[in-house]
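As you look at this complex, bear in mind that one protein chain is not there, while each of the others sits in place.
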Amino acid sequence: MQVKEYKPLIVAFCCNWCSYAGADLAGNNRLNYPADVKIIRVPCSCRVNPMFILRAFQRGADGVILCGCHPGDCHYTSGNYYTRRRMAMLFSMLDYLGIERERTRVEWVSAAEGAKFAATMNEFVEAVSALGENKRLEDLRCKR
Amino acid sequence: MQKITREQLLDRAVALLSDGTVNSVLGWQKGEFDYDVTPHIFKSADELKEGFVWNDFCYANFSKYLVLKTDRIEGKLLVFLKPCDTYSFNQLLTEHRFDREKVYAIGVGCEGMVDVNKLKAAVDGISSIEATEEGLKVTTIYDDEPTVVAIENVLLERCVNCKSKKHVAYDELMGEEGEIIDSARFDEVAALEAMTADERFAFWQNELSKCIRCNACRDACPACTCENCVFNNPNSGVETKAPVTSFEEQMFHIIRAYHVAGRCTDCGECSRVCPQNIPLHLLNRKFIKDINECYGDYQAGEEVGMRAPLVDYTLEDLEPGEVLNRRGEDA
Partner (left out) sequence: MRKCSLEKINLVFAEIAKAYTLYLPTDQNDSSAKFTKWEEGSVWSNALNTVRSPKDFFFPQAEDLMEFKVEGKNIDITDIRQESEDFVIFGVRACDVKSFEILDRVFLVDPVDSFYASRREHGIIVSLACTKPSETCFCTTFGIDCTEPAGDVSIWKTETELYWQANTEKGEKLLSYVDSLTEDANTKAVDEQKEKTSVVMKKLPLANLTTDGFGAGKTMELFNNEAWDELSQTCLGCGTCTFVCPTCQCYDIKDFDTGNGVIRYRCWDSCMYSEFTKMAHGNNRLTQKERFRQRFMHKLVYYPENNDGLYSCVGCGRCLAKCPISMNIAKVMKKIGGEK
């Protein structure tokens, strides 16, 4: 019997101005990162509200990563500073509820950092793969 | 036992009604038993004399009613506020949720309120309760000898860990002003943090699975004042009326606590009203503790006009990863 290899599903929210462009650059430079990463483009990292993260997990994500401009470089001046606080509090709460802390991450990736984008994704996918399937924040109905 | 008496409050309310300072009084109304006190808007002195009570069961936080009621009544409303209620009062003012001009607030000293569930667990079939110096003297419907229950054994959790006996807002104060208390309210949170992720997960699965989604925690919360909650809005895509899966239990409670993070004054109403005794305050206090540790001590509602920590930032804030791992790697 052939055992199906476990492939994690990763959702990456990327801000339009830096991280999405960073992903583009990674592609243009032919840098490899796993196809398990599904990118959702958002206008700014602070567009992502906690419900987005939770619903990504509900719909089957095994890890969620949020990428935005480096602090100080936000296209809207201060959006990512708010993101930093919000996500720090949310991820800390998820950890408090016993959800593995490796499943969530925030990284700052600029438009020039194609290499960092690819490296970050490789590393994150590896970390999530090591954890295996998301069982603690899943909605079984979505896996039928 | 409360130091202020019912008569003192009643006399003052009647006086303010009769001299026209206020038009109505938001107070506590006597119930069928000695413990089931209902918030009530009294319109006349006669009504007050007949039904007004002040005892160890006046736990309801009246601040929330100011949002719901001040638009709809004429003239000023007299409201009695315990110390913890005054924090919610300020927080709502900060958020412009009611008109300060329409309210006359009397701060009332509070000696802690009784948790009816704890009292009922101690004595079955309560027929009457009398507050005495020794504690609550409870008689039963089975004609047993009266039992005296020490008040400290049946206090609400929020009163055991009372954070402040000081009123931060009022027009007039009755009784002595108290102090802010250095309470042990974060101990339980710290104990949970010290557990392993597996233990925490098991703890919360057990607690949250009790939820029946009656929404009492949300509806009693003075910080939850959205006119249409996402969980009630069929167009929001997340409307749920029942916790169909464990995910929905988690989602509701995370979002409920998150939405009031930085605005929650820790008044403890959520845990008090929960029919299933879920320790919801442990979610809210986790946010408060994290905020205190990461962004500096902050007590919502301490003053009017403060900027809530989650709508603020500094250039030097910790990164989310640093916040997560600040106590070292997970056990």
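Lettered A and B in written order, each chain numbered from 1.
Throughout what follows, a residue touches a chain if its C-beta (ideal position, glycine included) is under 8 Å from a C-beta of that chain, and two chains touch if they have at least 3 such contacts.
Everything quoted here is computed from the prediction, not taken from an experiment.
> Among B:Ala15, B:Val148, B:Ala190 or B:Val244, which one touches the chain that has been omitted from the display?
Once the missing chain is taken into account, the touching residue is B:Val244.
> Can you work out which residue in B:Lys76, B:His253, B:Arg272 or B:Arg285 touches the chain that's missing from view?
B:Arg272
> Tell me which residue among B:Ala105, B:Ala220, B:Ala261 or B:Val323 touches the hidden chain in the full complex.
B:Ala220
> For subunit A, enumerate the residues touching the unshown chain of the complex.
Counting only subunit A, the missing chain is touched by 59-60, 141-142, 144.
> For subunit B, which residues touch the unseen chain?
31-33, 36-41, 60, 64-65, 69, 116-117, 120-121, 124-127, 141-142, 212-216, 218-220, 228, 232-234, 239, 241-244, 269, 272-273, 275-277
The working rule: only the chains that are shown with their structure count from here on.
> Measuring centre to centre with CA averages, how many angstrom lie between subunit A and subunit B?
Centre-to-centre distance between subunit A and subunit B: 37 Å.
> What does subunit A use to touch subunit B in their complex?
50-51, 54-55, 57-58, 71-72, 78, 81-82, 84-101, 104-106, 136-141
> Which bits of subunit B are touching subunit A when the two form their complex?
Residues 192-193, 197-205, 230, 238, 244-245, 247-248, 250-251, 254-255, 257-258, 261, 283, 286-287, 290-291, 294-295, 309-315, 317-321, 323-325, 330.
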